[in-house]
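The structure under discussion is supplied below as structure tokens; questions concerning it will follow.
With one protein chain held back, the other chains of the complex are shown just where they sit.
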Amino acid sequence: MLADMIESIAKILFIFGMNIGFFAPVLGWVERKQSAVMQDRIGANRADIFGFTVIGLFHSIADAIKVLTKEDFIPTGANKFFHTAAPFISLVPAIVTFCVIPFGGRYTLFGHDVNLVISDLDVGLLFIFAFSSLATYGAVLGGWSSNNNWSLIGGLRASAQMLSYEVAMGLTIIGVLMVYGSLKLTEIGVMQENFFRWGIFMQPLGFVLFLTCAIAENKRAPFDVPEAESEIVAGYFTEYSGMKFVMFWMGEFLEIVTISGIVTTLFFGAWHLPFITDQMLLSFFQFAGSNGASILAMLVNIATFFIKVIFFIWMQMTIRWTLPRFRYDQVMKLCWKMILPLSLINIFITGLVFLR
Amino acid sequence: MNKMTDIDQKKCHPMVGVPIEKLRPKQVRKNLELTLWESLYIFEIIRGMYITTRHFVLNMIGFVFKPKGQKRRIFTVYYPEEKVTIPAAYRGRPVLVTWKNGKEKCVACGLCEKICPANAIMIVAEERDGSDRYPSAYTLDMSRCVYCGYCEEVCPKEAIVMSAEYQGLAERDRSKMIYSKEQLLRSEESVKDRIEYIRRIYSKCSY
Amino acid sequence: MGVEIQRAGVSPDSLKNLTDSEDSGHLLEGSVILTKLESIVNWSRKYSFFLYPFVTACCGMEFMSVAGPKYDLDRFGAALPRFSPRQADLLMVVGTISHKQAPILVKVYNQMTEPKWVFAFGVCAVSGGFYDNYATVQGIDTLIPVDVYVPGCPPRPEMVIDGLLKLQEKVAKEKWSDWPKGASPVSKC
Partner (left out) sequence: MQLLIFYILAFGAVISALLMVTSKKPVSSAMSLIATMVFLAGLYVLLDAHLIAALQLIVYAGAIMVLFLFVIMLLNVDEKEGRMAGNTILLQFGAILAIGLVFIMMVSLVKSGGTLLVFGEGADQFGTTKAVGKLLFTEYLLPFEIASVLLLAAIVGAVILAKRRIDDPDQKERIIPGHKG
């Protein structure tokens, strides 16, 4: 019982620390620096503490402190409760969804069975969908409660876009579910031990469609019509300042991590290295004793998982800095006329092949 | 027009300064209907991402293994530490040129004051030893000056020229931007390039 | 349609009261902790300007060239343009402000949240430039307080960076007791 407690607390702390402590601040810096490198610039590099500029990493610290000391503004006529609650509503689902994503397999440590997922839910995927659908309210309420027309339009756009892409996303994932026959993310992970059983080989079309839908659900660059600067000032967070505004952003950044986690788990073999099964890994580390071997294997698996996640974060950032924004009707057309039929075709073909 | 541009005795396109042999008409697709390949989007997106990724990777390699002696790919000017050299044709802030003995060349004729479109110049003329005219006060309002170069062009004595200076012009106080004569004086040596340039360029184009 | 500024629980304000109250003023005057905190916050503000580009005229081109790869405003941490004044720190007034445009500029300034700074970019914003006529505002400092003036028509990118460095110096030396209190210093327009 105590061991279970310690295990789950350690896992929660790890994921929470990884998300809030590492990814949320560092992604702000990464986005800045990556865009700079991609555009042949140098990027933020002048903030220094005692003469040290850790290639501009202190700029995100400066941003954080500045944002904390910025005036917190609530416009007149705004609904204060919802105006304050909206950033939290959009931030919390982004953190919570990570608790069903496995970041490692199953190991036996000192006679104790360790499963590297915070909550091994039977309906893991549906849980993610449920909470990502709750994230809509953050945008909608933020837009409505600001008492501002730009915000309202942004909120309406956000809700319409997120609703329609949720439908499409649900359909794109069904192909994967048919292949692996489970909603449990750990089971899906275990089944991808064989390199040629990875989701990307089973469902290449599903992968492309899912990534598109996920980016659209996250409201990032090619699909950032809810916050289009050229049309509606800053969309649903026009009236937000200081910390609340940054909370929307943090939610966005954490959702990038979550999307990368899901894509890694469903399509890129979760925590497995290609061509190396768990058994091989364990036997490879046999020199360290049985406990040491499983600890080493665990570390290798966690590292593999997070390297894959970081790769997909990088990929999403590249997409964000490469593609221009869609028009609103194009976003809707892409969803209902392209992705939805294609995902239905994908389901049909998968059914033909696998359920003969 | 051509007289102005073939300074280097090279045949250049009058507009862009590119040798004519290198100029090729660029084909522009006028029809906006997408081909089937383009309307699939995905391959075009991959092509775009290839370009950005190539830039990213090459620049990252350039960061890690710094090329020695070569021109670096990232051409950002690290301004306060690094400065670009400015050609003589650049019109920086106007300065008053002095003779070798430190006296200003200006004879306070008032032409620059008249022609200045922003009314930035104000001259108070006086006579030295009963014959030499000189400006006892020459104020230049830098908060109004638009760097047009009319004053330089109209000056009969080459007394006011556009130098290559551009630093230290930003101020926290607007009243500090009104420059007096003492702040404007520069030796002839420091603006030699510009004086040569204006001699060449204004002798070619006679208005 | 006037814009009313409503201030809800500004965190620096409560801290400021500590230094401002008369009886404790002499005690906390040179307080190490407050000075340290002040300098840390000022350091962070110095390196994290979110711009609001109020671009009305040709200087916008030069603004783009400063923000572009060659001169790269991002090096100073001032790269993120926010088009909502609520989120911006630095109002960049780029270009000619006509009298028709003036109320809009003042409105945008009033809508910005504290702390905020203003950057006059180009001679038109500094003094009206050669538009010395009935239609143009003779310098935006007749409307709103300006922190840095950058002359030039348009200014070279280096001049803008000079101005930004000057502003950073100013921000680093700021004292919390100097910040404006209560309503915005600019009246409704």
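Order of writing sets the chain letters: A, B and C. Residues in each chain are counted from 1.
Here is the rule we go by: contacts are C-beta pairs under 8 Å (C-beta built on N, C-alpha and C of every residue); 3 or more make two chains touch, one makes a residue touch a chain.
All figures in this text were calculated on a predicted structure; none of them were measured in a lab.
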*List the displayed chains that the omitted chain touches in the full complex.*
A
*With respect to the chain omitted from the figure, which of A:Gly56, A:Gly155, A:Gly189 or A:Pro226 is a touching residue?*
A:Gly155
*Looking at the whole complex, which of A:Phe82, A:Trp314 or A:Tyr328 touches the chain that is not displayed?*
A:Phe82
*asked:* Which candidate, A:Phe127, A:Tyr165, A:Phe210 or A:Phe253, sits in contact with the chain we can't see?
replied: A:Phe127
*Taking the full complex into account, find the residue in A:Leu183, A:Ile276 or A:Leu296 that is in contact with the omitted chain.*
A:Leu183
*Sites on chain A contacted by the missing partner chain, in the whole complex*: 79, 82, 121-123, 126-127, 129-131, 133-134, 136-137, 140-141, 143-144, 152, 155-156, 159-160, 163, 166, 183
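One rule holds for everything that comes next: only the chains that are shown with their structure count from here on.
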*asked:* Can you tell me which chain is nearest the middle of the complex, judged by mean CA position?
replied: C
*With chain centres defined as C-alpha means, what is the inter-centre distance between chain B and chain C in Å?*
28
_I need the residues of chain B touching at least two other chains; which ones are they?_
74-76, 78
*What are the residues of chain C that contact at least two other chains?*
69, 72, 75
*Spell out the part of chain A that touches chain C in their complex, as residue ranges.*
32, 36, 39-47, 58-59, 61-76, 229, 233-234, 237-242, 245
*What residues of chain C sit close enough to touch chain A in their complex?*
4, 6-12, 40-41, 43-48, 68-69, 72, 74-77, 79, 81-84, 86-87, 89, 113-115
*Can you name the residues of chain A that touch chain B in the complex?*
34, 37-42, 208, 318-319, 321-323
